[in-house]
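With one protein chain held back, the other chains of the complex are shown just where they sit.
Moving on, here comes chain A:
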Amino acid sequence: IGGNVAAVATSSPGVAAVAALPPGKGEARGHCGVGPSSRREPREVGSPFSSPSSKTTHSGDVIGGAVVVEDQPDVSAVLSAYNQQGDPTLYEEYYSGLKHFIECSLDCHRAELSQLFYPLFVHMYLELVYNQHESEAKSFFERFHGDQECYYQDDLRVLSSLTKKEHMKGNETMLDFRTSKFVLRISRDSYQLLKRHLQEKQNNQIWNIVQEHLYIDIFDGMPRSKQQIDAMVGSLAGEAKREANKAKVFFGLLKEPEFDVPLDDEDEEGENEEGKPKKKKPKKDNVGSKSKKQDPNAPPQNRIPLPELKDSDKLDKVMNMKEAARRVRLGPECLPSICFYTFLNAYQGLTAVDITDDSSMIVGGFADSTVRVWSVTPKKLRSVKTAADLSLIDKESDDVLERIMDEKTASELKILYGHSGPVYGTSFSPDRNYLLSCSEDGTVRLWSLQTFTCLVGYKGHNYPVWDTQFSPYGYYFVSGGHDRVARLWATDHYQPLRIFAGHLADVTCTRFHPNSNYIATGSADRTIRLWDVLNGNCVRIFTGHKGPIHSLAFSPNGRFLATGATDGRVLLWDIGHGLMVGELKGHTDTIYALRFSRDGEILASGSMDNTVRLWDAVKAFEDLETDDFTTATGHINLPENSQDLLLGTYMTKSTPVVHLHFTRRNLLLAAGAYSSQ
């Protein structure tokens, strides 16, 4: 390494790289600055000495052409050094030169070109550190770190602690940052301007770095304003490439199966909501018996295998429909009542809460590794009798299901012991038979709610698991953790069925789509990815948050996604088009809970700032204009309408809101632990 660096440093910059290359670089094809090398394989770590020889050939070559950058394994193996583009002492000159150029450029281009500052700064700094030019790195950092955008300050602080090459080795996030390409979206005009300037001789270094570490997604059209850009940037890897959001997503809901609804005296007649089976009709087939045709956006019923509907599930659906008939219609004039469940004296440290769909049980996961289940209704929690007692009961009696329950140990609270670390996520199964909990000890545990014992421990993540959730149909569940992947499991497989890898930092939040075909994961790298359960592909990448994402909520119709992060903003996304469609500002601290009302009219958000806010979801999603420009570029002008959409702010008494849940009748339940400070 030393020899090569010396050779590069002594000769004149720009030409040096050419001289040091072995002549037989056949693998390096035309290397365009717009290389769509979406393969983020680690061979880039050894870092291809990005073929400077080809630079001389590509003045005037095709921009945006489909040129593939092949990494050059031989070269990188030989050199195995971070690309040293020039004299380290001149880095500050290069950077300030670029800064000067951008600041002097036209207003319309300036905002877009300013996107370059941050990735260039980080990459140049890391390069200096990696090649052990500590003093240069330090002075470089001192001089320019204040110029960066405010939302990058946290990253910069972490960066400031990386002063030596050894520090970089253990930091997976930084390594990933170095090896993956930072994506920038720049309009064609601005790009031309930049390219022309950088290709002048003295600025070739920056051009080299740009080519190697940045991916510039060029679009035709008006340059974006600073506001538009600020809305979309913030993630560790820049924005998302446009083609990352082009795959077809089946965001529709699965058809509800038809079955007989038992007639009751109290059933309202004529209540026949769309899609619900008609009463008094004994037909059971659901092909063509409904007026609604197959939704083109809905996945086929058998796209992924789903468990069959048991009798108890059917009864539950009937109950659901009866409750739905009595549901309160919410709207700006009719806000929901909020019932707050405060966990008092939770000195154990409440870390996770979940409520069953019919709002009968609430579970709390605690930092002392216990999981506590409470019954919220007057009906107590009963476990099944012991085997000895079970043999004594009469199995033929009608109420055998009642007799198998043990009355003597019925209680309102059951404590489940088993984890060996704080419990960070809990989830009830839709049929209320199982409970999942995931913990810092790296396991996800399945508990039976009939015996209140642990059934299975799923080991796969070897690092803290931050979140887990059952599928809306049961059987499948997803978990995400510190190892930067999310895993899809089935309760009867001890190994995961799918692994969703791609995030650059921990996966902090995982949610199923209502049709169970897609999984959304929010991560500490500030992106949200939507994964297809069928084949594990990432079908959407949403950037825009400026902090790790802690809450996700799908709208009940499956079309939209709401996300909340530590930056206090709620962002709304259209899944079908892959666009950001709304931004709700108002909270001042991390948003840990998001929930849409049962029919999707209201979005409730709960945050660490001890408030619950209600937003008008109908208004936020209406008039979505998706003209060609928007779909092509992915840019949308977000209206500043947070104030209009805010329907109410409800303060709690120093209780951060950890969980929100709309009952079947649209009463809003909230949960949190009272903190005295």
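General observations
Heads up, the rule we're going with is that a contact is a pair of C-beta atoms (placed from the backbone, for glycine too) under 8 Å apart; a residue touches a chain by one contact, two chains touch by 3 or more; residues count from 1.
As a convention for this text, contacts and distances are computed from a predicted model.
The listed options are "Glutathione transferase", "Piwi-like protein 1", "TAF9 factor" or "Proteasome subunit beta", and the UniProt record of the chain not shown names that protein "TAF9 factor".
Among A:112, A:176, A:467 or A:574, only A:176 touches the chain that is left out of the view. For the options A:482, A:526, A:613 or A:661, the residue in contact with the chain missing from this view is A:482. Of the candidate positions A:319, A:415 or A:534, contact with the unshown chain belongs to A:534. Of the listed positions A:107, A:333, A:492 or A:622, the one in contact with the omitted chain in the full complex is A:492. Among A:97, A:257 or A:307, only A:307 touches the chain that is left out of the view. Within the complete assembly, A:154 is the residue of A:134, A:154, A:412 or A:644 that touches the hidden chain. Those residues of chain A that touch the chain absent from the view are 40-42, 154, 157, 160-161, 166, 169-172, 175-176, 179-180, 304-308, 310, 418, 433, 446, 448, 453-457, 462-463, 475, 482-485, 490-494, 496-502, 504, 533-537.
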